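One protein chain omitted, others in place.
Per-chain numbering from 1; labels A, B and C assigned in written order.
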Amino acid sequence: MSEASPEAQPRTPTARREALHFALRNRKLVVGTIIIGVFLVAAVFGPMTIDHKPTDYVGPPMTPPSSEFWFGTTTFGQDVFAQFLYGLRSTFLVGALGGVLAAAVGMVVGFVAGYRGGWVDELLNMLTNIVLVLPALVVLLIVNAYLGVRSIGVQALFIGLTSWPWAARAIRAQTFSLRSRDFVDLARLSGVRTPKIILREIAPNMSSYLFLTFILLFGSAILIAASLDFIGLGPTDSVSLGLMLNNAARWSALQLGMWWWFIPPGAGITAIVGALYVMNVGLDEVFNPKLREM
Amino acid sequence: MALKVTDLRVYYRTLRGEVKALDGVTFSVADGEIMGLAGESGSGKSTLAKSLIRLDGRMRHVGGTVELDGRAMPLSDDTAMDEFRFRKVSLIPQYSMSALNPTRKIGKMIGELLESRGERPDRAELERRLELVGLSKDVLDRYPIELSGGMKQRVVMVISTLLNPSLLIADEVTSALDVSSQKAVATTLLGFRDHGLVTSMMVVTHDISLVYQIADTIMVMYAGRLAEKAPADALVNAPRHPYTQQLISALPEVGVRYEDRRLTGIPGNPPSLLNPPGGCRFRDRCPLASGQCAEQPPFAEVAPGHFVACWKAE
Amino acid sequence: MRRYFGRKLLIYGLTFFVAVTINWMIPRFMPGDPVSSMLSRANVAQPEAVEAMRAHYNALFGFDLPLWRQYLNFWGALLKGDLGISIWLFPTPVTDVIIRAVPYTLGLLLPSILLSWFAGNRFGAFAARRKWLDNSVLPVGYVLTATPYMWLAILLAWALGIVAGVFPVAGAYGFDLQPSWSWEFVGSLAQHWFLPFASLFLVAFGGWAIGMRNMIIYELEADYVNYLRALGAPMRLVRRYAFRNAILPQITGLALQLGVLVAGALVTEIVFSYPGLGHLILQAIQNQDFFLLQGTFLFIVIGVLIANFVIDVAYVLVDPRTRTGMGGQA
Partner (left out) sequence: MMLKLDGVSKVYRVGAFGGRELKAVSDVSFEVGEGEVVSLIGESGSGKSTIGRMILRLASISSGTITFDGRDITSIKDRKEYYRQVQGVFQDPFSCYNPVFRADRVFSMIKEQYFPRVGADEWRKRVAAALESVRLDPGNVLGKYPHQLSGGQLQRMLIARAVLLDIRLLVADEIISMLDASTRIDVLNLLADLRARGLGILFVTHDLSLGNYVSDRTVVLRHGKIVEMGRTDLVFGNPVHPYTRSLLASVPRLHTKWADVATGDDVPCAYHEAPRDSRTRPGLAEVEAGHWVACAGCAASGIEEKKIKEKA
């Protein structure tokens, strides 16, 4: 980028160094990151340590946690711990895919509406508001109910397509305020075209903001997916934390006192989403100097 | 003597260490005096203004004393300072346009503010003062959003002077304004003093020619220290400090054209206040600097009411 | 102000239109044949009977008409309040089934939304005052908002219902009771209501408390606060102003959260077999009752739209700026 000045010492920007300084000292961020890290490792590598399918009937039914089955077994003798590890994987997958898709749609709509303004903005704004007002889960219910075969990918796709509006709104507002900054005009005066201006001038300025948005979308995608699974519209071909809850409720784990069946999946979701939220606040404090003093 | 500041030091905490934004300033403001406080960005003028009314979270009172009407002000004790605020020392902030609570009618807000300070609102007096700045009493029934920027600023000016403070600090109140409104605001400030609503005033600005119009004395700051303080005419027409001299000669005036007289700025930049060099802080940019300047010159009175911090100013 | 409401109503009208169109489109354009899947549940042996039923349902959906006719007919039936016949509770009209369930859902949602909003805001503002309180309350708040509604519901049902045996965990009133206005029945209603209400309340409460705490901290940085502090105004006054101003974005937040709250109520009802709309949805899905599912969907959308409008009105009442700025007098 600085080919004009190879002789000058490329210095680390103090802003970035400051951010790192605060990041390492921010308890919320550190704790959140560690929790997410632990679960992520469990989700990625955990299933490799298990030599049977999570739905296999591997043990005696309804046994409480033991050294053999860490989280006990289901009414049918399935290994809850194996299901938990595989379920974590689905949860991260659905959160990442749904979050990425929602962030992508939100970014496109937000950038275009905020940068172009005028009637394009009016139109996109209206679209955003309509999708915003529609209760996402209920729309997803309808869509998923008609799908005979449901996969995590399709679930994430529809979650992404319904949960972008608030991100679009927020990004639009940011873009709108950045657009009036002089460096955008200067780029135009340098002959740079609009898509490049958005990508190379505006987006880098909101990178922290975009990341925060993605984290929140990640969390909300996980929660929506869990609700869908719980209602019985989860993936038909795999295990997820929401489906575990669904099965536990359906097969009366409550009445039978099988707490090991329904506590791990819910605790897993809560821990992941909670860690994401706490990370979000921590990052916000790191990026936003105003909040650092608090 | 209304205000007496002695060796005041206020530092800013930053990541890279403490910025010595105000590093030992000693001066006084007499009863009835309007003192212009001029300086460039980073000179410490805003820090000085803030210190006298409310330190913000990152500022630390390191040393020195401030006396107002013979009473010491507990600068670093936020609660104890409340007694002085508004009644003894008051502020017209730079952000006047956004200084009013957007969801309260102005009259109601003023009433609640006075009540919270244990003062009884005097409606007739309030209306009289609004009239003084050219506002009708109707503004009391309006929300801030219904007023123009200039009107909001005038409302703030009235509120700030409502309890007849001994010292009014006006912080860059004209910098965002057009030429014609600048004149109106400056004249209003002058009126506050002349009507006895405030005893003395400190007008903080980066615009020497503006403050020259209304101030009795002007004090120039440079890099956290005082450079010169003198009666306005003396400071503008016969400055003694090399910094003031160069600063004033760098200001274009109506009628000066570069073809006739090419003005020049001051080369170089002010020193970093994180670790300022010892001695006179202007010496790197000063044409008169000599070995003696490695030692900090005293802020000495070279003529009646004319103080200069320079070895060469005799 | 008329302009403001006009715009809002236009959006809501369009949203309703979109919702109805989605509702119409999905059975027609999604992969799979809804009629076949309904028939497969019917368990009819004779092929002639199956064919007869297929013809019946096809006519009901109007699959033999051109698409635009189908669409117009769909709207026509809708405007007459005809959402079809429920398959699960054949032959009750879908509208009747839904109307019977709506009071239960509203009875859960309204109190939990309103109470959590008021209490959460108060508490969040209070937490922002003290650092220790802030540090201890904040993590709890984050855990609460991150909790899936159904999981908290399951935990409460298990702990307070099954283990402690204090509250019943299924239905809206005792199995042995008939709806009446007796004390016994009302008492049973309240007992059954409490746990689902509590789980909805707690999750939402965490979210509001955190939102308010963040808004207050943001407000306390505002220029008007600095000015008041410079004039020695006591924190009491400053906090009152900050709270009042921070509540405004929280009202907007309420509108944005409606969808999530409704979703929470649906899954909570499922956990407690509470006979509201969520329970209907579960039954509709399990019985492949698409008429019921679609009818419920439309009802929920209409409810959310009405709630949004109520919030818009409330916002205008609370924020003087919308009244003066949009009233056209400025």
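Here, a residue touches a chain if its C-beta (ideal position, glycine included) is under 8 Å from a C-beta of that chain, and two chains touch if they have at least 3 such contacts.
Bear in mind that the values here come from a model prediction, so they are computed numbers and not experimental data.
Across A:A42, A:L127 or A:V192, the single residue that touches the chain missing here is A:V192. For chain B, the list of residues touching the undisplayed chain reads 40-41, 178-180, 182-183, 186-187, 206-210, 212-213, 236-237, 246-248, 250-258, 262-266, 269.
One chain is missing from the display, and on chain A it is touched by residues 1-11, 13-15, 122, 181-183, 185-192, 201, 204-205, 207.
Following the convention adopted for this analysis, only the chains that are shown with their structure count from here on.
By number of C-beta pairs in contact, A-C leads over the other of A-C and B-C. Chain A and chain B have CA centres that are 50 Å apart. Taking each chain's centre as the average of its CA atoms, chain A and chain C sit 22 Å apart.
The centroid of the Cα atoms in chain B and the matching centroid in chain C are 56 Å apart.
Residues of chain C found to touch two or more other chains are absent. Interface residues of chain B, counted against chain C in their complex, comprise 53-54, 81-87, 90-91, 93, 95, 98-105, 112-113, 116-117, 143, 145-146, 156, 159-160. Put simply, chain A touches chain C in their complex at residues 126, 129-130, 132-139, 141-143, 145-148, 166, 219, 223-224, 226-227, 230-233, 242, 245, 248-249, 254-255, 257, 259, 262-263, 265-267, 269-278, 281, 290-291, 294.
Interface residues of chain C, counted against chain A in their complex, comprise 11-12, 14-15, 18-19, 22-23, 26-27, 30-32, 34, 37, 139, 142-143, 145-152, 154-155, 157-158, 161-163, 169, 214, 217, 221, 256, 258-260, 262-263, 266-267, 270-271, 281-282, 284-286, 290, 293-294, 297, 300-301, 304-305, 308.
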